[in-house]
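So that we are looking at the same thing, I have put the structure below in C-alpha cells.
What you see is the complex with one protein chain gone and the rest in place.
A, B and C are the chain letters, set down in written order, and residue numbers restart from 1 in every chain.
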Amino acid sequence: MDRKYRVGILGATGTVGQRFIQLLENHPQFELTALAASDRSQGKAYQEACAWRLPGEVPESVRSLPVEPPAPPLDCEIVFSSLPGEIARETEESFARAGYAVISNSSALRMDEDVPLLIPEVNHEHLALLDSQKSARGFGRGVVVTNPNCSTIMLALALAPLHARFQVEAVVATTLQALSGAGYPGVASLDITDNVLPFIGGEEEKIESETLKILGRFDGGRVEPAPFKVSAQCHRVAVSDGHMAAVRVKLAREAGPEEVREAFASFTSLPQELKLHTAPARPVVVRDERDRPQPRLDRDAGGGMSVTVGRIRRDSVLDYRFVALSHNTVRGAAGAAILNAELLAATGRI
Amino acid sequence: MDRKYRVGILGATGTVGQRFIQLLENHPQFELTALAASDRSQGKAYQEACAWRLPGEVPESVRSLPVEPPAPPLDCEIVFSSLPGEIARETEESFARAGYAVISNSSALRMDEDVPLLIPEVNHEHLALLDSQKSARGFGRGVVVTNPNCSTIMLALALAPLHARFQVEAVVATTLQALSGAGYPGVASLDITDNVLPFIGGEEEKIESETLKILGRFDGGRVEPAPFKVSAQCHRVAVSDGHMAAVRVKLAREAGPEEVREAFASFTSLPQELKLHTAPARPVVVRDERDRPQPRLDRDAGGGMSVTVGRIRRDSVLDYRFVALSHNTVRGAAGAAILNAELLAATGRI
Amino acid sequence: MDRKYRVGILGATGTVGQRFIQLLENHPQFELTALAASDRSQGKAYQEACAWRLPGEVPESVRSLPVEPPAPPLDCEIVFSSLPGEIARETEESFARAGYAVISNSSALRMDEDVPLLIPEVNHEHLALLDSQKSARGFGRGVVVTNPNCSTIMLALALAPLHARFQVEAVVATTLQALSGAGYPGVASLDITDNVLPFIGGEEEKIESETLKILGRFDGGRVEPAPFKVSAQCHRVAVSDGHMAAVRVKLAREAGPEEVREAFASFTSLPQELKLHTAPARPVVVRDERDRPQPRLDRDAGGGMSVTVGRIRRDSVLDYRFVALSHNTVRGAAGAAILNAELLAATGRI
Partner (left out) sequence: MDRKYRVGILGATGTVGQRFIQLLENHPQFELTALAASDRSQGKAYQEACAWRLPGEVPESVRSLPVEPPAPPLDCEIVFSSLPGEIARETEESFARAGYAVISNSSALRMDEDVPLLIPEVNHEHLALLDSQKSARGFGRGVVVTNPNCSTIMLALALAPLHARFQVEAVVATTLQALSGAGYPGVASLDITDNVLPFIGGEEEKIESETLKILGRFDGGRVEPAPFKVSAQCHRVAVSDGHMAAVRVKLAREAGPEEVREAFASFTSLPQELKLHTAPARPVVVRDERDRPQPRLDRDAGGGMSVTVGRIRRDSVLDYRFVALSHNTVRGAAGAAILNAELLAATGRI
C-alpha cells in the first residue's frame, strides 16, 4: 500500500458512478483524478454535470473535476467502468490497449474466455487468465478484469462456501431486486407503486451463466464452468437498495444444518488475509432471527460488502434453502470493482 | 338458484370480513342477515363497530346490522367464518353441531381428515368427505367445508391443469405476498417501507401440506395426499392486494411449452359448467407479455377470482417455470368461501 | 342525447390518453373512432402501439384502431387532446380551424382570453367566450375549450361553493400530488421511494393563475379574474392516483362551521340538472371522519368525478381549513374533458 494509484471513472454520472465516487472518497490507495461519461454532461464540472442522488454532498475533491469523453487518454492509471452495455466493449478494450488497467462493472466482456469474472473471495485464482489475455489481445501493460452482475455476486458469494465444502449440484434462485439496480431514471414509479415486476431484462440469463464461470475451475489455461445447473427467476420490488434472493441448493455431500451454517459463518478468503481496504471482515454474515435478512436492516452489513444469509432450513425438494441479501450498488457493483482493483494492486497485477 | 339462503359472517369486522360483505352485496343467492365478531365491537351497529378500509362505503343493507358474539344461534343458515385460528375450531364445530353450514376460511380444521379443503375447480369430488364427516362428527344437518390458505389456493389452482395432464412430480414455489394477507393492523409500515420481510408465520408449512391434500385423490373413503414434494419460501412485499408466486415444476410426462400454455388457458371445471355466480369464466388467465402478471394490473382479473399465469419458460433445474398471481382476499379468501358455498348449494349439499 | 358524436383522442398512448379510452368505453353519446399520438407509435394498431398500464384489458373496440399523426383530418367531429405542451397550441388550433371541436386537457391555450377554462359545475357561463373566440380566430364551426390543471380543478371545485356563498378573500393551498399526474414514465421510482419531492414544474404558477380565471366573472365580453390571492406549494408523494390539497381560506362573510359544511355538501350545478352522463350526483362529497379524505379510499368517489372534502375546521390564521382530494386523471384530466364535451353537446355548442 505504499504507492497511490490515480484512478478514473467511466460512466461517472450514473447511479453506479456516483457510488464509485462515494466509496473512493478518502481511499488509502486510490486517488480519483479523472471522470468520464458518455452523455450530455461532457465538458461541465462534475458538480454541474451530475444530478447527485446519494444522501450528503458531492465530495469536495471531485466537484470541479471536468467530465470528459470516455476515451483515452485520461489522467489516470486505472479506470473503473460502469458504461452502458452498447459502448462498453469497444471503450474498455481501447483503454486496455492504451495501457490502462480496466476494472469493469459492465457486462460486455464478462463471459469472454480470457477475462476474469472476479469475486476476490471466491475465485482469485482466475486472475491467472490475465496471462493469456495479455498474449491473446496484445494489451501490453493494460488489463481488463470484470465483476459479475449484481445479483450474481450475491448468489456466487453465498454459494462459494457451500460449493467448497459440500459441492453444489443444483441451484434454484428467486430474486427480489432493488430499484437502484436499474440505474437512473430506471423503473418508472407508476410501474412499481403497489406492485411487483416479474421481469428484469437479461438478468435471469446472466445469473444462470455467470455463476458457473465464477465457481468454475481454472485448469492452468482456462476456466472450466462449474458442472451444475442454475435456475433463476427475477423480480423487481419497491426497495431502493439491497437485492434479495430465496435460494435452494442441492449438495453432493451430506451436511447437517449446523455444518451449513458454519460453512457460511466461518468463510474468509484471500482479501481478508491481505486485509484489503474494502474487504469486509466477514464476507458472509449469518443471521439467526427468523425474519432476517431484510434489505433496510442488512444491506449495509460490512460496509455494504457482506452478503447476509438467513433462514437456513432443510428443503423438501432440493437439500437446503436460505435467503441471501447484499447491497447491489456496493458489493454488487462499485464496491466489487474497487475490491477487484485492490486485489490486483496487492498481487502486483497492476 | 331458486331459493335464497340467509348467511352470516363470523369475523365480520376484519380484513376478510369486510371483503365478504363487499362480495355478498347484491349476491343472487345469499342474503346477509347476521354479523358476528370476537372483538370489542359486539353490540354495536356494524357501521359503528367497523373501521371500513375498502374503497367506497359500507353497503347500505348492513350498516345497521348488529355485531353479535360468534356463537349459535345466529339468524342465518350458512356462516362464513374468518375467525382467528385460536377460536376458530371450537366455534366452527359448535355452529356445525347446531345445524349450520360452516364455510370456513380459517386454518383450524383444514387438515382434518373428514373436512373438505375445497377449490371447486380443482377437487369438487372431495365434497364426498361430507358423508363421513356427518357420521363421524354427528353434525346432523350441519357441515364444515374449508378453503385453503390464500397462497395455496393460487398455487393449487395453477398446478391443477398441469397435474391433470402431465402429472406434477415436484414443486418449488417462492411467494411475494401482499400486506392484506396479514389482516389489520397486520404488518407495521415501518417494517415494510423500503423493505421486504422474508418470513410469514406458518405460511411455508401451510403451502407445503395443504397443496398435497387439495391435489390428492379421493379414493371413495378418504383423500390420499398427492405423492410429490412442495418447497415453499414466503416473502412479504409492499403491495396492498395480490399474492405472487414464482413457481418451478417437475412433470412426469414430457410437455412442450405450447402444451403447457394450452393446459393453463383451456382449463375449466364444474363451477364454469354450473355457471356459479362467483366462478370466473377462465380460472387461469394466461398473459404472454414478458412482464406480466403484476399485482396492480392483474389482481382483479375475473373479478378477482382468476389466477393469472405468465412467463411460462422451460426451467434448467426442474422442467418448467412460471409466475402466478391472484387476489389474496378475493380468490384467496372471501371469494373462495363464497364459491364453495355456491357449489354446495348447486349440488344440493346445503 | 339523440345523436352520437364520433370522437378522436390526441395523445392516445399516454397516461391521460389511456384514461380517455377507458372512460369512453360504452359512453352513450361518444363513439371513439380515431386515435392519434405524436410518438413512434404512429402507424401501428393501438394494441401494439400502447403499453397499457391500467388494470384490465384494452377495450376490444379500440385494439385495432390505427394510431395516426396528430393532424387533421381525423375521422371524427370532436377531438380530446392531451398533447404535451410544446406541440399542443399549434395542433389544437389547426384542428379548430379545420372545424373540429377541440376539448383540450393541455395547458397551452388555457389562459388565452377567448378560451373557456371550464369546470361545468363552476363556470359554465364562461362558454359564452366561444362567441368572441369564433370571431377573433375565424374558427368557423370549430371551437377550443380547455379544462384546468389537475390540481386546480380540485381546488376550484372545492372553492366554488364557498366563493358563491361567502366570497373567498384569500387561499393558501398545499398539495400532495399523485405520480400519475407526471405522466409516463414520469417520476423515477428511485426519486420517490421513501421520499417526497417538494417541486413540480410549473404547478404552483398554474394553480395560482388558473384558479382566478375559473372563479372570475364573465362580464358579457370577457372574464374578469377573481379578485383574491392564491398561494400554492406543491409536493409529489408516493401515491399512484389521487391529488390531495390542504387548504386554508379567508372568507369575506362570516360563516359558522355548519354553514361551511352545508355549502360543500349541498352544492350542485348545471351538469347535475342536465344529468350529464359523466357528472357525479354530488360534485363535492363531505366526509366527517377525522382521517378522511384519503387517496386510496376516496379517489373513486362519484366514479372519480367527485371532490371529497374533510377535516373542515376553523383556522387560526385564515378563517377555515379543510382537506380536499380528487382523482387527478379522472376529474383532473380525462373525465373533466369528457364532461366539458357533454356540456357543449347538451347546450348545442357542438
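Keep this in mind: a contact is a pair of C-beta atoms (placed from the backbone, for glycine too) under 8 Å apart; a residue touches a chain by one contact, two chains touch by 3 or more.
The shown structure was predicted, so the numbers you read here are calculated from the model rather than taken from an experiment.
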Quiz item: Which one touches the absent chain: B:S180, B:Q233, B:T278 or B:T308?
Solution: B:S180
Quiz item: Among C:V171, C:V223, C:V284 or C:V307, which residue is in touch with the absent chain?
Solution: C:V171
Quiz item: Quick one: which of C:V79, C:A301 or C:V323 touches the chain that's been left out?
Solution: C:V323
Quiz prompt | Sole residue of A:D194, A:D315 or A:E342 that reaches the chain not shown, by the stated touch rule | solution = A:D194
Quiz item: Which of these touches the unseen chain: C:Q22, C:S38, C:S189 or C:S240?
Solution: C:S240
Quiz item: Mind pulling the chain B residues that touch the left-out chain?
Solution: 15, 53, 179-180, 184-194, 238-240
Quiz item: When the complex is taken as a whole, what residues of chain C touch the one chain not shown?
Solution: 170-172, 174, 176, 193-199, 208, 229-231, 233, 235, 237-240, 244, 246, 248, 290-297, 310-311, 315-318, 321, 323
Quiz item: Taking the full complex into account, what residues of chain A touch the chain not shown?
Solution: 53-56, 193-194, 240, 296-300
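Methods note: only the chains that are shown with their structure count from here on.
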Quiz item: For chain C, which other chain has the most distant CA centre?
Solution: A
Quiz item: Just how far, in Å, is the C-alpha centre of chain B from the one of chain A?
Solution: 42
Quiz item: Of all the residues in chain A, which ones touch at least 2 other chains?
Solution: 193-194, 238-240
